[in-house]
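Removed from the display is one protein chain of the complex; every other protein chain stays in position.
Think of it as A and B in the order they're written, each chain with its own count starting at 1.
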Amino acid sequence: MTKEELQSAIRRAVHQVRETCPLVPSITNMVTMSLVANAQLAAGGSAAMINLPDEGETMAAAGSAMYVNLGTMLPVYAETLPRTVRALKVNGHPWVLDPVGIGMGALRMELFRGFRELTPTIVRGNASEIIALANLWQLKTGLLQDGVRGVDATDSVQAAGPAAQALAKWIGGAVAVSGEQDLVTDGETTLLCQGGSELFTKITGAGCSLGGVTAVYAAVADPLVAALTAVQLYNYAGSQAEQLSRGPGSFEMVLRDTIYHAAAEAIAAQPFEQQEEQS
Amino acid sequence: MTKEELQSAIRRAVHQVRETCPLVPSITNMVTMSLVANAQLAAGGSAAMINLPDEGETMAAAGSAMYVNLGTMLPVYAETLPRTVRALKVNGHPWVLDPVGIGMGALRMELFRGFRELTPTIVRGNASEIIALANLWQLKTGLLQDGVRGVDATDSVQAAGPAAQALAKWIGGAVAVSGEQDLVTDGETTLLCQGGSELFTKITGAGCSLGGVTAVYAAVADPLVAALTAVQLYNYAGSQAEQLSRGPGSFEMVLRDTIYHAAAEAIAAQPFEQQEEQS
Partner (left out) sequence: MTKEELQSAIRRAVHQVRETCPLVPSITNMVTMSLVANAQLAAGGSAAMINLPDEGETMAAAGSAMYVNLGTMLPVYAETLPRTVRALKVNGHPWVLDPVGIGMGALRMELFRGFRELTPTIVRGNASEIIALANLWQLKTGLLQDGVRGVDATDSVQAAGPAAQALAKWIGGAVAVSGEQDLVTDGETTLLCQGGSELFTKITGAGCSLGGVTAVYAAVADPLVAALTAVQLYNYAGSQAEQLSRGPGSFEMVLRDTIYHAAAEAIAAQPFEQQEEQS
């Protein structure tokens, strides 16, 4: 797709969500549940958070897409996650995985390993998480493999490019890497997106809620467009909110206001460019 | 009661809560716990959220009233809910049930079925939830019974009137139905309340926190007055907040500010009227 075609697809996704209000349930961490739901509502979707296995199956069928974030673990997830993801597959519904906390915890790691075959449609994380997930799944990334890496935020988004592309190809979907600039790829087309705010790192749930909103767009658009639309929305709303706020508290408030009001044109016009082929 | 008597009772409930700061514990969903507690505090009550069975019993005895919302389920609720509600009965303490998520999940449905005999004092939900609960309990509503219905927000408040009245009579308490206008009934007197804001649907926890505040007023007033006072407060504060805000983020902030400052007179003066007898 050309840049103009992508921008047109972004505008379409924004409008379609606002018109159809898709139900996008989540299994997501307790810390940021509220912001995830609020961001999904502000973007025009409908939210529902669940913990139990049979409710996961019900919601996998009832929802148009789903968001999974293992930031805080509960013992019951051992059963809930596999059953829910299998139900998503049976129903052919897209889902977004946030590999937060990768590297920590036996149950969390077992679930992440299982998602190698029960693949998500979109993965959204920071550079270190994306590299760690590609390594965990033993994908060929062209990077030196030094075992599973712990979570840190020190890897640059560009450095995670090969891992993101390998992941995207493996899942047959899209990967979004969050950082100072953001990278979105489906394994073929790779886009670099500008904007956002340093204050995203001073509120809890910026990444989680971006993932939740990505799932909302996945209900109406293909994986690359869904991931790109959410990243563009957050880059636009973050830039706006930074100008209109005085710190992390007001930033979060204005962010929600701006997500609600953001014009589809402004979201599509937020700067992004196709990455040059690297040899 | 005449409208003037109801308004006088509303003002009394508002003042009494602010003077006595009743402790109103909750078993409530994780997504909106924070807003429920904050709304209860802003209205003048005291909040405490619990999960475990023995703590439910302790709080059922220690609190003046309780709020139960099964929006997100935990396995331990299978034991916590029946024990807590029985302790509420033993202590003669009122409690408010929010039938959110009715139609989904084996444990949730088992608990909802159990509440047919372990009746709440007040039920607060949207039209579809109220109809679904009345059907689940097989109450005579005059409506065609087509089995238990899933949750949707498409039923109008007026359509839920017969179900609300049947529920109120069954529990010997009051039922509040939230929607564009709100309906409050004790099975005999039925009131239609105006106000609020479309933005209530763009934040998570508007209904939950209304339920939590209803429980705060139930600590000091009879069921009909408690339900009516909370609905009036939210209709007033929602209207005010919409005028003073720029989207869902600032709306939630101003809502909390307004609940805190709302004059008893303004809450009582928010428009409501008695529904004409229907034949």
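Structure notes:
The definition used in the following text is that a residue touches a chain if its C-beta (ideal position, glycine included) is under 8 Å from a C-beta of that chain, and two chains touch if they have at least 3 such contacts.
Quick caveat: nothing in here was measured; it's all calculated off a predicted structure.
Of the candidate positions A:Arg11, A:His93 or A:Arg108, contact with the hidden chain is made by A:Arg108. When you scan B:Met104, B:Val254 or B:Ile267 for touch with the missing chain, the hit is B:Val254.
The chain not shown here touches chain A at positions 29-32, 34-35, 71-75, 101, 104-108, 150, 201-205, 245-250, 252-253. Taking the complete complex into account, residues 30, 33-34, 37-38, 41-42, 47-52, 54-55, 58-59, 62, 74, 76, 252-261 of chain B touch the chain not shown.
Rule of thumb we're sticking to: only the chains that are shown with their structure count from here on.
In the CA-based superposition of chain A onto chain B, the rotation angle is 120 degrees, rounded to steps of 5. Chain centres here are Cα means. That of chain A falls 34 Å from that of chain B.
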